[in-house]
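Got a structure for you, written out below as structure tokens; questions coming shortly.
What you see is part of a larger complex, with each chain still in position.
By letter and in written order, the chains are A and B; residue numbering begins at 1 in each of them.
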Amino acid sequence: MSNELETVGCTHSLSNKALREQYRLAGFGGRVGWGERPAVLVIDMARAWVDTREQLGSDLGAVANEISRVLRIARAIHLPVFFTTMAYDPESEIGEVLKRKTPHCLTMVRGSGNVQLIGELKRRPGEALIEKPHASAFFGTNLLSILVGQGIDTVVVVGCSTSGCIRSTCESAFNYGMHAIVPRQAVGDRSPSAHETALFDIDNRFADVCEIGDVLAHLEQLRGSRGAVR
Amino acid sequence: MSNELETVGCTHSLSNKALREQYRLAGFGGRVGWGERPAVLVIDMARAWVDTREQLGSDLGAVANEISRVLRIARAIHLPVFFTTMAYDPESEIGEVLKRKTPHCLTMVRGSGNVQLIGELKRRPGEALIEKPHASAFFGTNLLSILVGQGIDTVVVVGCSTSGCIRSTCESAFNYGMHAIVPRQAVGDRSPSAHETALFDIDNRFADVCEIGDVLAHLEQLRGSRGAVR
């Protein structure tokens, strides 16, 4: 992350109290809270996004560490966990609009190393891997049906990028009437200003942006409770 | 609009050349251009959004003027025009998540003056009015089917709010493989920083943000051409 941008800051940020108040008065930014049956969605933690040598890549090591903490407790209490990646057959599945606006999609070749999940999150059998064609994990995939079929009413959304796939996934969850929780430290973006502005919009429009500690504490508290085991 | 915010500016903006270059290198922000058969989507130009006395309202008079210019030429060349508004039966259609995160939805009562289009855009018979339940004009509506059924491949998206319904509608259009064009001066937002940051994201991820003059010129050029008449 460039220090310059971090120093300059951005007016469109959760740290801007006047802006938050303006949105509150306009009827945005309420707290939704948790529902009864959460699942964890790990978005796009694959090489294309986390390897700094890749076109889309940035250093998300700290984010991956926080995700591991979420996964540790989620697995301990048997919450459903879903991973996503993006993958195409470039010859037949990528149209002109997609290719022109976001040419990086041509590097996301189904079956290539580029789209494989990073090993460190240790995806387990029983944790679905969803190949999604667009930013939202719900668009053009079977994710919604799987969640509804399991009675999931809450998604904890982690991974990358905050301003792209995280924001879009939160919007879809909100549109479908689901609670969405974003532990701030467990999402990342190649652009600090994009990260900041997206967190503001996510928190005001779609999902509750929370401290990672609060999310872990809520999950801990589900241990042994009926909601966590199904 | 607060002068303070306009003066301070925002790093996450199309006027930030370094940021645009960072995105270009990451494979974002290509030009998609126009397809062959455009339609115009006029998003949420109803009292709730354009009357400054309303909770969500802001002064969008200048935006409405630019939209009128787009409509004048669009109607002259017989392009399909669609209007949207948001409307609910609050008793039966608004769930807990929606109500808590965005309590302003409770004021969007189907049939009330609040959700009626402003008269100045003079919606005509044959121009559909779509009641949408969420930000994207495509979510939970029949819009996509109507567009596909007419062979529309390009949507000119105007109205409000840039960071909400405009951005979401552009994302859906992009996801469905459509060209989306946003004439910068014909979209508006109650928050100048939200407007700026959203235009950056829209232009880099989903749609071509253009000058209004260029959009009008393109439409003019369709006059008499085969693409405009169907």
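Operating definition for what follows: contacts are C-beta pairs under 8 Å (C-beta built on N, C-alpha and C of every residue); 3 or more make two chains touch, one makes a residue touch a chain.
Since we're looking at a predicted model, the values are computed, not measured.
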Checklist line | Number of identical chains forming the whole complex, with 2 shown | finding: 4
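In the analysis below, only the chains that are shown with their structure count from here on.
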Note to self: What's the distance between the Cα centroids of subunit A and subunit B, rounded to whole Å?
What the structure shows: 25
Next item on the list: Mind listing the subunit B positions that touch subunit A in their complex?
Entry: 5, 8-12, 16, 19, 22-23, 25-33, 55-56, 95-105, 107, 134-136, 139-140, 163-164, 168, 171, 174-175, 177-179, 190-191, 193-194, 196-197, 201, 205-207
